[in-house]
Structure formats: structure tokens, C-alpha cells
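Working notes, structure below.
The other protein chains are all here in position, but one chain of the complex has been omitted.
As written, the chains take the letters A, B and C, and residue 1 is the first residue of each chain.
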Amino acid sequence: MSLQLQSSYNNELDQWELTAKGEVDISTAPQLRKYLDGAYQEKKADILLLLDELNYIDSTGLGVIIGAFGRMQESENRIKLVNPRDNIKKLLSITSLDRILCSDC
Amino acid sequence: MSLQLQSSYNNELDQWELTAKGEVDISTAPQLRKYLDGAYQEKKADILLLLDELNYIDSTGLGVIIGAFGRMQESENRIKLVNPRDNIKKLLSITSLDRILCSDC
Amino acid sequence: MTDILKFSIPGKPEYVGTVRLAISSLANCAGFDIEAVEDIKVAVSEACTNVVCHGKPNREECYEVDCEVGDGRITISVVDRAGGYDMANYQRPVLDCDCPKEGGLGLFIIKALMDEVDIFSEIGMGTSIKMVKYLSRI
Partner (left out) sequence: MTDILKFSIPGKPEYVGTVRLAISSLANCAGFDIEAVEDIKVAVSEACTNVVCHGKPNREECYEVDCEVGDGRITISVVDRAGGYDMANYQRPVLDCDCPKEGGLGLFIIKALMDEVDIFSEIGMGTSIKMVKYLSRI
């Protein structure tokens, strides 16, 4: 199981754009946490998490995203999930996380 | 595990063109046997087996191909493997089957 | 007639993916559609993750994943000897709020995705969670 992460800062829109490919589970979630925190520490801004190629996430990965969401609230920044696949959409909807993490999913 | 098969007869070159996608193992080999025999019974001609999208084959699948090869010899028709992936190339080379089944692999 | 498959796995994060892959292949063989395969995959993964995360005494110890396939359903039990917990203390996560908590979603997700879930835990011993999914939910 593996997770590939890539990030770039969009100067025009003043936001981080992070692409996650592969799977987030208990063995790869720490990697995601480090990446989210690293980006946010480098520059406090909104984070767009692009999920087109993310095949799998479970509660461990959702926990990491919720954690980042919480830490970003103090400076009123947001984390937004973009283009999750159907299986991930289903989890976001079951847990009602779509309400706070998605604008269009 | 699944195997998808597609065939068409090429009238210009007078040969069958069979595409195999997925995996050939003990559970899907009977499907391949039926397909090869079906085509050959319909029209006795050479068979090109296009393997671009075949991920996996083992001795059961190779056995099926050898069987078809044997049955086709009486009428001097041949079965040729085209574009096998590296893992399949390796098996063909180990078993020396490349010598009789491949022209370019 | 049902088929029984058993897996015995060390309680380490890196093997949860191995179980997940085996289970999805199994559910696929059993005739579940893509969405149901995903549900089963996530639920089993959550159960394994709980063993790996909360099993305190001896992380290296193995747990078992037992599967029964057939009769229009798949039944999967994840059984550990990782110390157990007091189920009376379990609190359903508060969803739909503006500050969700980082943990506590696992059992909730399992119950949402599977048709039947039975948990038995004995403190000092271990936990067994049995999950059933029907081929076509009546």
C-alpha cells in the first residue's frame, strides 16, 4: 500500500494545492499528517486537497484531516476536499464530514 | 480475478486476432481454452494472441496455449503471442516457449 | 455450503493493507458489486486498525481474520487477544458539528457499512468483532 503526495502553493489564489494518490490507511496516515502540517507551517493559508487519484481512505486518514482542520481554525483557514471518488464520498457523507470539508462533493 | 477476451477475424491477413486482458490462472484458463478452440473451429487460421493488457499468466494458462498450439499443428496453423509484458516474457523465456510462440518477444 | 478462509496476521500497521486486499478479492469472488466490496474492505480495515492501535500489551502478537463465504452473505470476524476494552464506555461520535473529533469514527463507520455487527470484548483478554454483509440486502 502506498501514498504519493505532492504540493504546490498557488500564489494567485493564495492557497496550498495538495495532490494525494494511492491509499491512506493506518500505515500511510502519518505521512499525510506530516505533509499537511508541513505545508501549513510553511505558510498559513487554505489547503485544497485534490483527491482525483486517491483510491482509499479510512477513519485514520479522516482523523488526520479533521486534526488539520481543527488546527487551522484558529487562523480561520480551511481545508477543502476536491473531487473525491464515490467510495470516499460515501464515507464523507456517512460521517457528515462533507458538510465542513467539501464545497461540491 | 478476471479475464476479458475479444476476438476478430482479420480478412486481409487471414488470421484471428484475440485480445486477452486481465489474468489467466486456474480459474480463468478454461475460458481461454474455450475461446481459442471456438475461434479455431469456426475458421482454421493462424491465431495472434495480443497480450498488451494481460497482467498475469501461469503454467495453467501456458498449458492451454501449448494445447492449442499442438492441435493447430496438423493443419500447419500457428499461434503467436504479441507484446507480452516483462513478467510474462520472463516466463516464456524460462520455459523456452518464446522459441515457438513468439516472433519478437 | 459455505467456504471458510482464515488469516492470521501480526498486529502491525503494514499488514492491514494485505488483509484489505485479500478481503476485497474474496468479496469480489463472492459476487458483491463494487460498492459492497468497498464497504466490506473499509469495515474490515477499520476492525484491523483497531486491533493494531488499541491492542496494548503485545503489538507483535497475531490476530485472526476469519471469513465465511456463501449462502448469500459474507461473514468476517476479526479476533484479537490484545487486551479488550470496556464497551460500556463507548460513545457514539458526535457528527454534524463544527468541531469534529479526530478519533472515534471506526466503529461508527463499520456499523454504517455492514448489515450486522456484533462485538464481544473481555477486558484483560481480547475483542471479537463479527460483521455480516448480505449479497442483496432485503
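Just so it is clear, contacts are C-beta pairs under 8 Å (C-beta built on N, C-alpha and C of every residue); 3 or more make two chains touch, one makes a residue touch a chain.
None of these values were measured; they are calculated from a predicted model.
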{"item": "Full-complex contact with the absent chain, from B:20, B:45 or B:62", "value": "B:62"}
{"item": "In chain C, positions touching the absent partner", "value": "3-10, 12, 14-15, 17-19, 21-22, 25-26, 29, 60, 62"}
{"item": "Touching residues on chain B - with respect to the absent chain", "value": "1, 23, 25-27, 56, 58-60, 62-64, 66-67, 69-70, 73, 86-87, 90-91, 94-97, 99-100"}
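The rule is short, and it goes like this: only the chains that are shown with their structure count from here on.
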{"item": "By number of C-beta contact pairs, the top two chains", "value": "A-C"}
{"item": "Centroid comparison with chain C (C-alpha atoms), farthest chain", "value": "B"}
{"item": "CA centroid of chain A to CA centroid of chain B, Å", "value": "45"}
{"item": "Whole-Å gap separating chain A and chain C, where each centre is the average of the chain's CA atoms", "value": "24"}
{"item": "Computed distance of Cα centres, chain C from chain B, in Å", "value": "41"}
